[in-house]
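Dropping the structure in here first, questions after.
One chain of protein is taken out of this complex; the other chains stay put.
Letters A and B mark the chains as written, and numbering starts fresh at 1 in each.
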Amino acid sequence: MKELFPLKQVMGFVFSLVLTAVALSVVMFDMSFAMGMTILLITAFVQAMLQLMVFMHARETEDSGLILANVYYGVFIAVVTVFGSLLALIWGYM
Amino acid sequence: MEFFERFAIPHPSPIIYASMVAIGITLLAIIAGLTFFKKWGYLWREWLTTVDHKRIGIMYLISALLMLFRGGVDALMMRAQLATPEAQLLDSQHYNEIFTTHGVVMIIFMAMAFIIALMNFVVPLQIGARDVAFPRLNALSFWLYFMGAMLFNLSFVIGGSPSSGWTSYFPLAGNEFSPSVGTNYYMIAIQIAGIGTLITGINFIVTILKMRAPGMKLMKMPMFTWSALITNLIITFAFPVLTVALAMGTMDRLFGTQFFTTGNGGMDMLWANLFWVWGHPEVYILVLPAFGIYSEIISTFAKRNLYGYKSMVASMVIISLLSFVVWVHHFFTMGQGAMVNSIFSITTMAIAVPTGIKIFNWLFTLYKGSIRFTVPMMYSLGFLPIFTIGGVTGVMLGMSAADYQYHNTMFLVAHFHLVIIPGVVFAMLAGLTYWWPKMFGFMLNERIGKWAFWFISVGTCVAFFPMFISGLDGQARRMYTYSESTGFGFWNMLSFVGAVALAIGFIIIVYNIYYSTRYASRDIGSDPWDARSLEWATHTPVPEYNFATIPEVDSSEAFWDSKYNGHKLFKGKLKEIHMPNNSGVPFIMSALFFVLGFSFIFSIWIGVIVSLLGICACLMHRSFEKDHGRHISLEEVEKTESELRGGK
Partner (left out) sequence: MKLDHSQPLEYSSEQGRLNILGFWIFIGAEVMLFGTLFASYFTLEGRHGSGPSGAEIFEIAPVLFETILLLTSSFTVGLAIHAMRLNNKKAMMTFFIITLVLGLAFLSVEIYEFTHYIHEGAGLTVSAFSSALLTTLGTHGLHVTLGLFWGIFILIQVAKRGFTPETANKSFIFSLYWHFLDVVWIFIFSFIYLKGMM
């Protein structure tokens, strides 16, 4: 039975629950918008990295360089698209 | 009866009725011909169900040429209408429909198909592979594209064409200002073709990354393969944006959502923003493979290896990233602040740098080369100056302050045609002529080809240079007519003359294909150009398994080395070969997508449900299917090989 629950994945799961709880703190406590966003950005991206490395086994094969390069490229462009759109459509008018 | 009224053309004219008849007759002729010559079985077995990348490439090619004809006729009609002031050939609605379909057909259904055609045929051969990574998905890609293209062209005769420009800006494209189903066609046909393109992107990335011949490290890939890799990378990350934008546009039109409306918080400029987040990378999707083709052709016909291989690769990687950070330059006049415009002006000018590096690399390759003026080489040499003019005017447009003057004028139209025609069309014609012998086993006639080249290149200059002047004088794009007092008449007449020259050029190419099919020698060997990369190392015609033994490579020009420097390409012994099975599922599934799209366009919900269930059934069938492909026996391989060798 024990062999079915590898420590690494169990710890990953516990850690992801902890991160969720930390993220939840932004609505539980009164804090500034900047502070809240900082917490959310950190917890969300750490959580994503956790899934990627622990659960998705992104580093286990000979292709891991390609896989990670591809994911990072996608994330980079997605972030550029999100912030670029906000810049062009909202912040650019301020 | 009420049910059928929705299919009527809202704004008919004799031209449209004539095309209805023409389409009907053509369809009947095709069906009758296939039945009479008993070719239905052949068509199904050899083409509709094929998963062979070479055949799929050829089907893409035929579709692209058909779409080139359709888009070209649109272009001629526009130029004819504008040739004289206050002409009556087309009314404003028809003119709107024609410039819309011209843009969509040329970009999405012609240029994209053409580059994918050449990638399909050439890339697996260039890397020494037997097929792509996912042959069946490749067939699905083609059929989705094909059904999307057919659906879009159907708009002409059923329900009316889209008329809000190839960019389909909201609120013009919304229900209020475009009440006909035309814009539904736009949203859904491009969506279907776009899904096919996205699948191609993933397929070719995996193919190029994982299926290269032994010894072919990334930095030893031929330049066309490099350009295909980067292009497909951009496809994979740009097309999802289009998918989302089109889905939102469709929902606005069919389900009453408020994304791009002008009330209830909707934001019409969000469409423009998303469209160009996809649209600008799309420009590089089209032009990078063209750069790859020019690199192959220039080094082959200058008899020199490509100058600055590493900088060529680096510039493409930089372009792939920068292409995603410049999109706002398409709407500098939206009203955002100077800060935003400045940022995107700078990124825009930055992207000209890697492109410039490539131009210099080609020039240095030519320098001291022993140049052979073949047709592909002439297109490449014609490309350099004309493209540079198009590119430099792009930098002018990229300066946001100056752009207020150029925006939406014929200056812009001149700019992007002078980029796309030499950058893409010349490259496609050059690539077609260059790889034609590998595809079909004979060469296109050089003398006729040169006539076509001169008509096309001079025609391009005559057609588009005048637009710089009339644009700076204030002629807006997309206006269906103008008064005599504007003084635009002369320049537009000149453009019309150029357009006719271009058309003559294309007719000469068609004649060349006919002439060469009848008279050209079939005895050309497998390497008629004395070329440098692996696609020329196999036989002509290419056997279905491409290479009987997988070549081994130690440089980016392994075939050249094997001819002149004593490199041994084929070391292994013949073995039996594993190949994928043909499948009818991609075709059937895409046909269901056609029904789905059509039903969506006309809001026939029962059709939507039935075709969706059919698509799910196809997916399920695929999931449960056990298909391990088939083996070509050793005897069969030996027989084919000796026949092909004897044929030389």
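Here is the rule we go by: a residue touches a chain if its C-beta (ideal position, glycine included) is under 8 Å from a C-beta of that chain, and two chains touch if they have at least 3 such contacts.
This one's a predicted model, so the numbers in the text were calculated from it and none came from an experiment.
Q: Using the definition of touch stated at the top, determine which of B:Phe114, B:Trp166, B:Phe259 or B:Phe411 touches the missing chain.
A: Final answer for the missing-chain contact: B:Phe259.
Q: Given the contact definition stated above, which residue among B:Val244, B:Val353 or B:Leu634 touches the chain not shown here?
A: B:Val244
Q: Which parts of chain B face the unshown chain closely enough to count as touching?
A: That gives, for chain B, the contact residues 133-134, 198, 201-203, 205-206, 209-211, 236-241, 243-245, 247-248, 251, 255-259, 261, 263-267, 270, 273-274, 277, 578, 616, 620, 623-624, 626, 628.
Q: Just the residue numbers, please: which parts of chain A touch the chain that's not shown?
A: Touching the chain left out of view, chain A contributes residues 3-6, 9, 12-13, 16-17, 20, 23-24, 26-27, 33, 36-37, 40, 43-44, 47-48, 51-52, 54-58, 61, 63, 66-67, 70-71, 73-75, 77-79, 81-82, 85-86, 89-90.
What we mean here is this: only the chains that are shown with their structure count from here on.
Q: From the C-alpha centre of chain A to that of chain B, how far is it in Å?
A: It comes to 37 Å between the two C-alpha centres.
Q: For a test of understanding, state which residues of chain A touch chain B in their complex under the given definition.
A: That would be residues 63, 66, 73-74, 76-77, 80-81, 84-85, 87-89, 91-94 of chain A.
Q: Hey, which residues of chain B end up touching chain A in the complex?
A: Interface residues on the chain B side: 209-210, 233, 237, 241, 267, 269-270, 273-274, 277, 321, 324-325, 327-328, 334-337, 339-340, 343-344.
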